[in-house]
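Note that one protein chain is taken out, while the other chains of the complex remain in position.
Chain nomenclature is as follows: A and B, assigned in order of appearance, with residue numbering initiated at 1 for each chain independently.
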Amino acid sequence: MMTKMLEFISQGGYAGYVWSAYGMTMTLLFIETVGLRRGNRAILARLQRLLRLCNAGDKQ
Amino acid sequence: MFKVFWSVLHRDLLLAVRRRTDVLTTLVFFVIVVSLFPLGVGTERAVLRVLGPGVAWVAALLSSMLALERLFAADYEDGTLEQLLLTDQPLVLLTLAKIAAHWLLTGLPLVLIAPLVGMQYHLTDSAITVMMMSLLLGTPVLSLIGAIGAALTLGLRGGGILLALLILPLYIPVLVYGAGAVTVGAVALGEARLYLTLLAAFLVAALALAPFACAAALRISIE
Partner (left out) sequence: MTKPWSRFAAPASFYPLTGRLIPVFWVLAAAFILIALYWGFFETPDQLGGSNAQKGYYRIIFIHVGAAWMSMWLYAMLVAWAAVGLVFKTRLSFMMANAIAPTGAIFTFLALWTGAIWGRPSWGTYWDWDPRLTSELILFFLYIGYIALHSAIDDNRRADRAASLLAIVGLVMVPVIFWSINCPDPNQCAALHQRSGLRKVDGNILFAMLTMTLGFWMYSFATTLMRVRSMILTREAETAWVQDLVRAPERG
């Protein structure tokens, strides 16, 4: 089991190449996804805050 | 209709004659860039002969691009451009006239000074002839394509560096075949014929398409 794992990780001696390629891909896709989610939430939060401020102004 | 073309061309040339330094700076920039390379890579003749065509063409690309910033800028700032857009004359013709004037002022001098570059880089006579011919065909294409970028970046902050980012990738075909023609032309004049034909084809295509794109870009930028 252990040797099989190691064999898989070593990728026939090309571990550095294979994992850096896959690592970069997954990292970038992950960063983009997280960034988009955050951006979306931030905009919604900002709009909500703006709306509250407007409403508060109206009531006074 | 062609009266419009001539009057705009005449006006731009007249303005340039009144302000000669603008034309000279482009030319001097070209010469400086070309002269710096031997200082950086060494003055060995064989190396210079190989580098010469590429260096001359890259320098031509850069200097024609630097000059582009001023293509519409002055007219944009004093409102002349807006007036030109409001006339009922075809905008395509007006832009073509402006581009033609720009090329006569910044492209043509490069063609004329090319033999100097040839001497600096120990190019053969036939290579120098081909270099002049390729610059004659290629620099108008640079002006035509670059004008689109100049129109798009009109009045933006940091417009110059943005213009370089937009336009330089589009210059690649001219660079490849322009420099290629000179390299091949060092051997024999006839070898370069195919390259020069391609450059001429680019010129025709650019003449047919670029003024329209440039006019559309001007309309987008000025509203």
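We adopt the following convention: contacts are C-beta pairs under 8 Å (C-beta built on N, C-alpha and C of every residue); 3 or more make two chains touch, one makes a residue touch a chain.
Remember, it's a predicted structure, so these values are computed and weren't measured experimentally.
Interface note: of B:Leu13, B:Leu189 or B:Ala216, the residue touching the hidden chain in the full complex is B:Ala216. Only one of the listed residues, B:Pro38, B:Pro90, B:Pro115 or B:Pro173, touches the absent chain: B:Pro173. Hidden from this view is one chain, which touches chain A at 8, 10-15, 17-18, 20-22, 24-25, 28-29, 32-33, 36-37, 39-40, 43-44, 47-48, 50-51. The missing chain lies against chain B, touching residues 145, 148-149, 152-153, 156-159, 162, 165-166, 168-170, 172-173, 176-177, 180, 184, 194-195, 198, 202, 209, 213, 216-217, 220-221, 223.
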